[in-house]
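This view holds just a subset of the chains, kept in their places.
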Amino acid sequence: MKILVISGPNLNRLGEREPALYGTATLKQIEDTLKNDARKLGCELVFFQSNHEGAIIDFIQQSGHTAAGILINPGGLTHYSYSLRDALADSGKPVVEVHLSNIGAREGFRRHSVIAPVAVGQVSGFKAESYRLGLEALVRYLGEPA
Amino acid sequence: MKILVISGPNLNRLGEREPALYGTATLKQIEDTLKNDARKLGCELVFFQSNHEGAIIDFIQQSGHTAAGILINPGGLTHYSYSLRDALADSGKPVVEVHLSNIGAREGFRRHSVIAPVAVGQVSGFKAESYRLGLEALVRYLGEPA
């Protein structure tokens, strides 16, 4: 069971970027930890990060059909990328949306996700843990979809 | 380490209430499962459910100071109860907000949580799993607050 783990713009900067909001773990560290978790959950992860909306859509189109589900932190694209939303919906795979900071507790524009309506669920606010919890949620969902 | 697990209006009806949205587990079953998880995570849970906004606020005031954190599914109060929000903020304890359905993907009014700005983070959309993941997130946060 393969799962795509996608990180949007600026998330390659984790660890250095406003640690109070986003935590001190680098994306590499988060991915390494996730790999461990994945092993226990019996699934394989394919990681992808890009600052390019188009590259993320390309990746979803090329890898989506081989995957069981998608874990995505859309970064800043969360708030305006209807193109990304369409790509996720079009993949036909369950999507879990994660955010490191609690987007419901920040500036007005961050409270609105254009991705949420095409996702199964959302985890936000727990820094690196958001990824891990999102992965668990996705794997359980795949075992027992609603 | 004690954690309050609070469920708002209508959540005592879980299992019978729109299972497609909220899942088939009863609140009792969710709580039993959570107790197991809590044991592994090394914490003790105090459960509380009420259809009364006031009773939930009373409970937070009476039990909040003995607890390390609060896990709450505010139900319909999510969207208007500034009184509950004030009670949670006033407790001074970390709050994790959970929802069984993905509130970001439903009617307009459900997309806005007045509770979110006083929470550490949010888990939504995974039915009974939302509680379990929220508990994990809260316990980790307590071990390592941001």
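All chains are identified by letter, namely A and B, in their written order; residue positions are counted from 1 within each chain.
Keep in mind that, in the parts below, a contact is a pair of C-beta atoms (placed from the backbone, for glycine too) under 8 Å apart; a residue touches a chain by one contact, two chains touch by 3 or more.
Keep in mind it's a predicted model, so treat the numbers as computed, not measured.
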Number of copies constituting the complete assembly, 2 shown: 12
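In the analysis below, only the chains that are shown with their structure count from here on.
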Footprint of subunit A on subunit B - complex, ascending: 20, 23, 96-97, 102, 104-105, 111-113, 116-127, 129-130, 133, 136-137, 140-141, 146
